[in-house]
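Below are the structure tokens for one structure; questions will follow.
As you look at this complex, bear in mind that one protein chain is not there, while each of the others sits in place.
Order of writing sets the labels: A, B and C. Residues in every chain begin at 1.
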Amino acid sequence: MQFAAPDSLDKAVKLLKKLGTTRIVAGGTDLLVQMKSGFAAPDLIVDIKRIDEARQITEEAGGFRIGAAVSCFEMGEHAGLRKAWPGVVEAARLIGSTQIQGRATIAGNLCNASPAADSVPALIAAGAIATVVGPKGRRDVPVETIATAPGKTSLAKGELVASILLPARPARGGDAYLRFIPRTEMDIAVVGAGVALALDGSGTCVKARVALGAVAARALLVDDAAKALIGTKVDADALAKLAAAASAACKPIDDKRGTKEFRIQVAGVLARRAAETALQRARG
Amino acid sequence: MAGIHVTTTINGDTVEYVCQPDETLLDVLRDRLGLTGAKEGCGTGDCGACSVTLDGRLVCSCLVLGAEAEGRAIATVEGLADGETLHPLQRKFLEHAALQCGVCTPGFLVAAKALLDRNLNPTESEVRYWLAGNLCRCTGYDKIVRAVLDTAAEMRESRNAA
Amino acid sequence: MPLDAADRPKTSFKQVGTRPLRPDGIDKVTGRARFGADANAPGMLIGKILRSPHAHARIRKIDASKALALPGVKAVVTKDDFAPRDDDLADVLVNVMARDKALYHGHAVAAVAATSVQVARKALALIAVDYEVLPHVTDVDEAMKPNAPVIRDGLITKGVDPALTKASNVAERYEFGHGDVKAGFAQAEVVVEREFKTEATHQGYIEPHACLANVGSDGTGELWVCTQGHYMVRDNCARLLGMDLSKLRVTASEIGGGFGGKTTVFIEPVALALSRKAGRPVKLVMTRDEVFLATGPTSSTSMMVKIGAKKDGTIAAAEALFKYQGGAFPGSPAQFGAMTAFACYDLKNVKVIAYDVLCNRPKQAAYRAPGAPMAAFAVESVMAELGAKLGLDPIDFRRRNAAKQGTKAVYGPTFGPIGFVETLDAVKNHPNYKKPLSKNQGRGIASGFWFNFGGQTCVSLNIGTDGTVNLALGTPDIGGSRASMAMMAAEELGIPYDQVRAVVTDTSSLGYNDVTDGSRVTFAAGAATIHAARDAVRKLCARAARTWGIPEDAVVWENGHAKPAGANAGNHKPLSLKEISGSAGSTGGPIAGHHEFNAENAGPSFATHVVDVEVDPETGRTTVLRYLIAQDAGKAVHPSYVEGQFQGGAAQGVGWALNEEYVYGKDGRLQNAGFLDYRIPVASDMPMIDTIILEVPNPGHPYGVRGVGETSIVPPLAAVANAVSDAVGVRLSSVPYSPPKVLKALNGRMKAAAE
Partner (left out) sequence: MVQVRIGGPLASMAGGLTRFELEASNIREILTGLGEACPRLKPVLEQGVTVAIDGELYRNAWFQPVKPDSEIYILPRMAGG
């Protein structure tokens, strides 16, 4: 096993291209656990925290670009980001403990490809774009296309997510993320729900994205749930339809963290509650 | 596996060590440097007993590679007291009997200090959520939370007096 | 010289009841304290254990040749390194290292010692074990069925008359009770009968098991280990390895929690065997998943409880059936469940039957009041339902039937002075009990009992020439007991607390001490400390008498001074402890006090808990809003640590009630061997925990002390369950009251209401 800490993305890509299994350490909060359990035994570990570009949050086109090595805690410290996308920041700040948030990154959360990743539904709802850098250059893809199955991504050999772009927050827009866990902290989401919506001047919902976590093999973007809100005043009736659509979209499994029925029912509850918070935020 | 040479700062002192690429900072602290204050309760970031700060940021040292510490500044429980003078948190933990077995205590102290460094007026709820990554099985947390709140109050008072 | 009247507990104190800082405190807040994994030795190897991936499998062959050929591997041990036994350690040995069969997922099958942890891990992967996988059973009810796979060949149920002839998984049957249950139920006007299950939970101490073994070629050995009892470790290890007790010196490290889980040996004999074979020190530290897989959780249970009462609230009869599985070995605490279940109540007609059952799970270890919390969950849940049916306040209902001095306990004897009624009155008068509740909020009440134990104890107290005192103890300090011991010694000697240094010594320094368990240390080691101090005081008085040239019985000890007393004693200036010890070299040599005894008559402790919760009716999630404990401590030596015991027990019980459980897959493998998915309460899960310390003196202790550590975990399961039931009207038949189960029950109720 080797360790490298390159200072540019180009160098990182060159290292990752090498033969053998390579893993990126950004926050390391998943990788080190996998190494400890013997689940991961990479030939090369590439630490990207010495790459300036990966360490920054920058404003771009009215939105924010979050480097792949920016910790969740740092996101919470960024006033502009917090104001624009409170749901995304909340989701990032729900991951693990204070200690974990001091290391974990949303890019890592995305690339670890756990269906239960907290930040992913929030990012999907926000319409976030992942900037992927690899041997063939850069490409921008919607975050929902990164994870393909538990632990599997669409990234090619040598590619890494360099940053995630959160677009400009729409006028009269708001987002929220909620998850269900049995304790108050430290658990993996049993269900997660992210909602982003925007209103017109009359308070009618003109745009909505609803994403669910931990209810399928990867985070789901639920168009039917969004449709339940668009064109409505996000009243009780619309929220009930949203909840029903969210529950209907679930394809969960029974596991040690929750049952199918529980996940299906609670997905609707959380989607509704997240939409209520997003609505309040959109109304300002 | 070739060893990696690392130069870092621990509790203000420059320290050099050689570690393996897959060796955690916790293992380096405990097994190479003899700093056994940080404990391994789980090795997976779930218990907080190995808490240290890395460039001022609270982390689980079991989820940091030793190699990552190059050029960084690490603070551990061993650096909390100033010579013979305990940090107010250490004193209040004793006064409030905020420890029983004491194995989680180093992690709690490091974590609580990281909180008070940022926020000297936390609510009970803020203390509880900040410390949610530090497991204690003995106390039920009551006396720990009281000790942290009391420390904050005392530190506020002495800051105002100064 | 007159000491306290021996037969009545002392009632006025100068130091006992105050809250000084603990002697080991500075070490523990500075990181200097050395726990199990904090020791190293020159030339040390790292030990690692290979564990069975199967729940039940015959071990046909173990081939370690490839592992032994790996550079850096210095020793491999298997069952062949331990002689088989048929005595009281037979099961302990089988659990330490599997013999013909792996009996549970995680059962140790081999171990290596290597120059680094990396090499040791690699070596484990190179050990080839040929398994024949056998059918398994992990559920207690399934294990009792006639067609269940029999886990231990030839196991015949004990306690059945006439004796059975067919082997089964039922190790023993117990029966307790008195009166005529049938006649009692005939008189009952309201009867509630319910079935319950509880899942296995783990003690969840934060420090994994760790030890450092060093065995020399001369057959002597040293062991550094985190344990609740280093004498137990010494005796068990020496016997398993064929060593003389005197040749194995065991030092107890600081211990990072135990709660009963460190009252036996797991890795220690393995580390010693590896060290002996390799001729080098071996450090063996469990990972967290090993702790969950292969140490002792408590039993899972299946229970039936039936209680009948008259309309005035008098219980007419009570009956229970308890089935406890204790892993693949006999010894679950089923009988303690049976004995404690109804101990809070004065019952004329009661019958309890209990079964000790085997499953393909790790060998259970004691967990804080072993067996009692589950039984109390069942009984106190039924009590709540019955009280509600009778329209009685839950405290009044319990009070009407409360056990008092003179009550005949379900397990036979008659109680002496006990403080149960006091706990009921205390919570009823507390403001928490009167706080109004909002929608979806509920209040639960439950009571609990634990016997408490004494046990073998040996203490030495040495007085230095400067008048300060070393107190040598043989009972590992888990929760601050050194502070309490130093306080009691200082109280007797009449010197400041900080002039007594209490130390837990190694096994070569004192006679045998039982493990720190059964809530025994403040009681038993405390009594031994008091007696050792009194022994020293006698000697101090004798030295003063000799100095003054007066009879020994003309000297009394007051406030740290020898004083002449009585008509003929003469007029002498009192001599302080410092003065007497300063001249000890000239008056007869060093002065020490000592006491060894078998502490008996520990005096039981009762508690009543009141918990308020809020349940989210849309997700089934329970939030604990406030928590109140009233418990009898006999006498609280250091009230802060008594409160700490109350609070810690309650928090563990809340975890057990709401989220903690061993989850097994259909393959018999444990699915949640880590703190991520074995969910113990975190700081934000708990409210402050209010405590009321009651002091009904225990006549069996010179200061009236009762153990307090265990009773506090007995009521919470039922208290939380009763609170959830009060909040949203559902009562589950099993803990944990996890959100999916609560939500399912709520859905069921909604559906029933709609129909």
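Note that in this section a residue touches a chain if its C-beta (ideal position, glycine included) is under 8 Å from a C-beta of that chain, and two chains touch if they have at least 3 such contacts.
If you're wondering where the values come from, they're calculated on a predicted model, not measured in any experiment.
Asks: Determine which of the presented chains are touched by the chain that is not presented, and list them.
Replies: C
Asks: If I consider the whole complex, including the chain that's not displayed, which of C:D38, C:E172, C:E290 or C:E492 touches that chain?
Replies: The missing chain is touched by C:E172.
Asks: Taking the entire complex into account, which one of C:M286, C:A338 or C:A650 touches the absent chain?
Replies: Spelled out, the listed residue whose C-beta touches the missing chain is C:A338.
Asks: So which of C:F259, C:F342 or C:F420 would be touching the chain we can't see?
Replies: With C:F259, C:F342 or C:F420 as choices, the missing chain is touched by C:F259.
Asks: If I consider the whole complex, including the chain that's not displayed, which of C:F35, C:Y104 or C:Y367 touches that chain?
Replies: Answer from the full complex: C:Y367 touches the omitted chain.
Asks: Given the contact definition stated above, which residue among C:D346, C:E710 or C:D726 touches the chain not shown here?
Replies: C:E710
Asks: Since one chain has been left out of the picture, which residues of chain C touch it in the full complex?
Replies: Within chain C, the residues that touch the unshown chain are 88, 158-161, 172-177, 203, 258-261, 263, 335-336, 338-339, 366-370, 409, 411-416, 450-456, 517-520, 598, 600-602, 700, 707, 709-710.
As a convention for this text, only the chains that are shown with their structure count from here on.
Asks: Taking every chain's C-alpha mean, which one sits closest to the mean of all protein C-alpha atoms?
Replies: C
Asks: Applying the document's contact definition, name the chain pair with more C-beta pairs in contact, A-C or B-C.
Replies: Of the two interfaces, A-C and B-C, more C-beta pairs touch across B-C.
Asks: Taking each chain's centre as the mean position of its Cα atoms, how many Å separate chain B from chain C?
Replies: One centre to the other, that is 29 Å.
Asks: Can you give the whole-Å distance between the Cα centres of chain A and chain C?
Replies: 44
Asks: Give me the residues of chain A that touch two or more other chains.
Replies: Where chain A meets two or more other chains at a single residue, that happens at 184-186.
Asks: Can you list the residues of chain C that touch 2 or more other chains?
Replies: Where chain C meets two or more other chains at a single residue, that happens at 675-676, 681-682, 684.
Asks: For the complex, give me every residue of chain A touching chain B.
Replies: Counting only chain A, the residues touching chain B are 1-3, 5, 25, 27-29, 32-33, 35-36, 45, 47, 49, 71, 73, 96-100, 102-103, 184-186.
Asks: Would you pull the chain C residues touching chain A in the complex into a rising list?
Replies: Within the complex, chain C contacts chain A at residues 121, 289, 618-621, 658-659, 663, 671-672, 675-677, 679, 681-682, 684-685, 738-740, 743-744, 747.
Asks: Using the touch rule from the top, collect the residues of chain B that touch chain C in their complex.
Replies: Result: residues 1, 20, 22, 30-31, 35-44, 46-47, 49, 76-78, 80-81, 86, 90, 93-97, 99-106, 109, 124-125, 127-129, 131-146 of chain B touch chain C.
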